[in-house]
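To start, the structure under review is shown below, and the notes come after it.
Just one protein chain is left out here, and the rest sit where they should.
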Amino acid sequence: MNYDLPPPPASVGVSNVADLQYRNYEGPLISRTMRWWIIAKSGMQNTMKKPAFWVCVAFCLLPYLIHFAIYYFTQGLTQQAAAAGVGAAGVLGAGDPERYGQLVYTCLCSDTNLLSIFIIALLIGTGSIAADNRANALMVYLSKPITKGDYLLGKWMGIFLTLWIVALLPCLLLFLLLMVVYTTDGFLRENPTLILRILAASVVPALIHTSLLIGLSAWSKSPRLVGSIYAGIYFVGAILARILGNSLYGNDPDMNNTVQHFSVSGVIEGMIQYILHITLSPALLQKRDDTTLAMPIVAPLAIAAVVLIIGGIVAARTKINAVEVIRG
Amino acid sequence: MIVLERASRWYGQVLGLNDVSCTIPAGITALLGENGAGKSTMIKVMTGQLKPSAGRVLVQGELPFANPRVFRKLGYCPEIENNYDQMTGQEFVTLMAHLAGLPSSTLKARVAESIETVGMTSAAGRKIGGYSKGMRQRIKVAQGIVHDPDVLVLDEPLNGLDPLGRRDISTLLHDLAGRGKCIVISSHILYEVEQLTRNMLLMAKGRLMAQGDIYQIRNLIDSHPHHITITTDQARSLAKHLLDLPYILSAKFNAQDSRLLEVETHAPDQFYAQFPNIVLEHGYNITHFDSPDNNLEAVFKYLVSG
Partner (left out) sequence: MAVATISNLTVRYGSKTAVDDLSVEIPEGCVGLLGPNGAGKTTLLKTLLGFVHPASGGAVVLGMNAATEGMKIRQRIGLMPEIDCHIPGMNGVTFVALAGELAGMPSNYALGRAHEVLEYCQLGEARYRNVETYSTGMKQRVKFAQALVHGPKLIFLDEPTNGLDPKGRDEMLELIRDISHGKGVNVIVSSHLLPDIERTCDTVIVMRQGQVVRQGSVADLRELGGLTVDVDLRHPSEPFLEAMRKRGATIVSQVGANVRLTLLDDKEIGRRLFEAAQEAGAQVRGFRPASRSLQDVFLEAVE
C-alpha cells in the first residue's frame, strides 16, 4: 500500500534552473544484520582521532623495539660466536624450550606495555557509555531499528577490537621476527603452538578491561569518575593483593603467588603466563639466585577472569535495559 | 516595587546587563527577550544572587544582594529542573519555608496551603525524583509562594505544564496580582504572556529595549506600519476609497481570495475613526475586519529585528 501524500506539483517541462528544494530519500535501506558494527566503527574512528591514543600505542611498541634493538646489535656478536663454533643461540638461553614464550611474555607483560594498554582502555572505555548517558544518546539510538543488545555489543566490540589489536600486532611482528631469525634453530619445531598462544594471550587484557569498563561506564554519567574508580581498582587492588599474599601465605610460595595475582592486573598477567605456558625464570624475575616462580594456580585465576568479564557485561546490560525511550 | 537604576553587570568581558533603568510596579510584568538578551542576568540581580557591577537594584527600597530581609519578602521560582530529588515534595516546601523564616506556628499550615494551591496535595508525599516535569514545576511554585512574598519572580513557570496546569497557575498569578503583589515572569511563550498581562519589559543585547503596555508600544513602532485585513465583496471598490486617505500607505489584494483586502497605515487611530464612516456611507458589506499584527508576537518580532 502506498502511504505517500500526493507529490507536490511538478515543474512543467525541462528547466535550466535546477530544483534544489528538499527531496525525500528514496534510496536503499539495508536491514539489521550488522548494526552493532556501525556503533563499533564509530567508536574506533573516534579513538583514532585522539592524539593521546597514538602516544600510548608508541609506548606499547617500546618494549618490543628495545628487544629488537638488543637482538640487532648483538646479532653480530653471536654470528661471530657461531662461526667460531661456540654454541649459544643468540640472545636467548640455549636449549630452553620456554625461551620464546618467555620473550613474548617479557614484552607483552612488561610494565610499559601493560600500563599503556591500561591507559588506552581508560581513554576509550570510560567515556563509552558514560558520555552517552550524559548526552542522553540512548534516546537517539533506540529510536532507530537497533536493539539495546546491538548497542551494547557495538560499544563492547569497539573497545575490545581496539585493545586486542594494540596488544596483538606488536606480538605478531615479534613472532615474524623470531620466525625469520630462528627457524633454522628450530623455532617453529620447538614451539608449534606459539602463534595460537599469542592470539589467545593478547585477548586476555582486552576482554577484561573492556568488560569491566563497560560495566562501570554504564552506571555513571561522568567519564572522569569512571576513570578514577577503575584506576583505583587497578592500582590499589594490585597493592592489596600483594600485601594479602605475603601476610596470609608467607610460607607457602605457591599460594602466596596465587593470592598476589588476585587483582585485575594480576589476573591478566597470570592468565597470560598460563596461556604462554611458561615459568618465570630468574632473569625475568631479576633475581640473582636460582629461584623460579612457577605459574600461579590457574583455576581460581581463570574463575576470577570469567567473573570479571561476565560481571561487567551483566552490569552494563542491566543499566541499559532500564532506559525508556519516551518518558511520560 | 523593584527599581533598577542604571544597573550593569558583566562577567569578565561578557556583558550581561548594560545600563538598565526601570521601575517594576505591582501587578504582573512580563520579562521578554531572546536567548542571551540579558533576562537571566536581570533575574539574578533582582533576586539578589548577583551584585550589579555598576548602578544599583532596589527591591522594596532595599538592596537585595545577600539580604535576608529582602529574601523574606521575595519568592523565586528558577528555571532549573534538577531539584532535591531525594526529598519528598512536602519536605522540600517545608525546608524552603524554614529558610524563608516562617515562624513555626504558622509553618505547617502555610506549607499545606501552598501545596494545595498548586494542586499537589496528593503527590506531596512522594519523592521529587519521581515527579513529572509538570509536577516539579508546580512544587517549585509552591515553595515560591509559601511565605506569602510581596515580590514573586518566576523563570519560565509554565514550561512542561499541560494546558490545564497552565490555566491553574495563570489563575493563581492573577489572584496574587490582584492582591497587590509584584510578579515578574520571564517566558518565551508569548501567547501565554499576552493572556496574563499587557505590561512588558523587553531586553535585547543586555539593554532594556522597550517597557510598558504592549499596545502602546505597538503604536510607537513607526517603521512597521499597521496591517489591517478587511474581507468584503467589493474589495477593489473599497480600496479605491481608502487610497484617497492620506495616511494609507498601501493596499494589497490576495491572489487566492478576491474578497480579501490588506491595507497598511501608520496612523491607526485615524484609520479606525474614519473607516466606519466610509463603510456606512457607501454601504459596503464587511464580514471580517482584523489587525493580525496587533499582538505580542508581532511586537516582539518588530522590536527585536529592528
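We just call them A and B in the order they show up, numbering each chain from 1.
Please note the rule applied: a residue touches a chain if its C-beta (ideal position, glycine included) is under 8 Å from a C-beta of that chain, and two chains touch if they have at least 3 such contacts.
On a predicted model such as this, the values are computed, not experimentally measured, just so you know.
K.L.:
Which listed residue (B:13, B:35 or B:256) would be found touching the missing chain in the intact complex?
P.N.:
Only one of B:13, B:35 or B:256 touches the chain omitted from view, namely B:35.
K.L.:
Taking the entire complex into account, which one of A:35, A:67 or A:261 touches the absent chain?
P.N.:
For the chain that is not drawn, the touching residue is A:35.
K.L.:
Since one chain isn't shown, list which residues of chain A touch it in the complete complex.
P.N.:
1, 3-8, 22-32, 35, 38-39, 42, 46, 127, 131-132, 134-141, 143-147, 325-328
K.L.:
In the full complex, which residues of chain B touch the absent chain?
P.N.:
Where chain B meets the chain not shown: residues 33-35, 132, 134, 159-167, 188-191, 232, 272-273, 276, 279-280, 283-291, 294, 297, 300-301, 304.
The definition used in the following text is that only the chains that are shown with their structure count from here on.
K.L.:
When the C-alpha atoms of chain A and chain B are each averaged to a single point, how far apart are the two points in Å?
P.N.:
58
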